[in-house]
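Every protein chain but one is kept in place in this view of the complex.
Take a look at subunit A:
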Amino acid sequence: MTTRVDAIVVGGGIHGCSTALHLCLRGLKPVLIEKDYAGRHASGVNAGGVRQLARHVAEIPLSNRSMDIWERIADLVDDDCGFESHGQVLVAEDDGELAACRIRVDDLNARGFVHEELMDAAELRRLVPAVAETCPGGVVSRRDGAANPARTTTAFRRKAERLGALVREGEPARNVRKDAGLWRVDVGTETFEAPILVNAAGAWAGRIAAALGEPVPVETVAPMLMITSRVPHFIDPVVILRGRKLSFKQFANGTVLIGGGHLATPDQDRNETILDWRKLSESARTVFDLFPVMRGATIVRAWAGIEAKTRDDLPVFGPSARHDGLYHQFGFSLHGFQLGPGAGAVMAEIIVDGGTQTRVAELGIGRFQLP
């Protein structure tokens, strides 16, 4: 049975769900196809950081656009998504790192971006009293925070469905092809056809792009996270480091999430990851050094989500360079969660209006084409 829809969105992560929702808001009827369930992979199991801080300048416009949505997320998806805004803080561990922070903030200001502010030691200590006293300062982005990633992704999926999107979970998109001007995709015993195809399949998106003749230098990665048992409240903002790989957040219930991008070994075909405890041990050592208050905490669980990382650590976002009606939205390289709400809105503008006011040109797939 073939069902005609306005758009086919492949991938039920935060990006696919957000794009499906925004297409619905623009009056289109999309189908959202997810081989497992919405939020099963990176979108549901990441650290939940809602961060404008320390982004590559090419994706700051998309990040800022997204933050405007995050601040009224419940209006959009009828769920607060667990979003809390206590800021994110980047800690410099020595004067050299602080000097680099200063250069960064000056550069952003010169480009007209003002969300990152340089902090001295006193302001750092005020925001993060538990940090080691040797740290000379850092950068703060005050609107930042964190949300519950699985709840967020599910909220986008549910709202899209309520607004008329068809949702197919538990079956992969197969035989992606274009016939007579329409994209066709098989899902279980069904076939969908539409003039628009959005490739938002996360770690699996590179395969789709390659099969359609647009290979991208993308690898499958699985950043690891671990969480502690409850400890007394000691920190509000999310903390990241300038020099070492660490991100660090305490939830309202007292548990502390420790991440930072150390990688597990993914097995993409089996939806499995093998954790690398040597690298998790490095994270533990960093926390041990910087937050003496955490030394007695207990690690209760560690995990990793599978996603795609590009060669230049920037997403592939925008129209295909090869096919009409094909749009790419993947390769968010360990930092795509915060971008999801805005990216869906921008993608819907690109699809429906043929363009967007938000500057995303540097993220196009064309940058990987051979000269």
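Basically, a residue touches a chain if its C-beta (ideal position, glycine included) is under 8 Å from a C-beta of that chain, and two chains touch if they have at least 3 such contacts; residues count from 1.
In the analysis below, contacts and distances are computed from a predicted model.
Student: Name the omitted chain as UniProt records it, choosing among "NAD(P)/FAD-dependent oxidoreductase", "Electron transfer flavoprotein alpha subunit", "SCO6045-like C-terminal domain-containing protein" or "Multiple sugar transport system substrate-binding protein".
Tutor: "NAD(P)/FAD-dependent oxidoreductase"
Student: Based on the whole complex, identify which of A:Leu280, A:Ala343 or A:Val360 touches the chain you can't see.
Tutor: Counting the whole complex, the residue in contact with the absent chain is A:Leu280.
Student: Please identify which residue in A:His115, A:Arg151 or A:Arg168 touches the non-displayed chain.
Tutor: Hidden-chain contact among the options goes to A:Arg151.
Student: Out of A:Thr134, A:Asn175 or A:Ser229, which is the one that touches the chain we can't see?
Tutor: Final answer for the missing-chain contact: A:Ser229.
Student: Could you pull out which residues of subunit A are in touch with the chain that's been left out?
Tutor: Counting only subunit A, the missing chain is touched by 37, 39, 44, 148, 150-151, 154, 158, 227-229, 253, 265, 272, 274-278, 280-281, 284-285, 287-288, 294-303.
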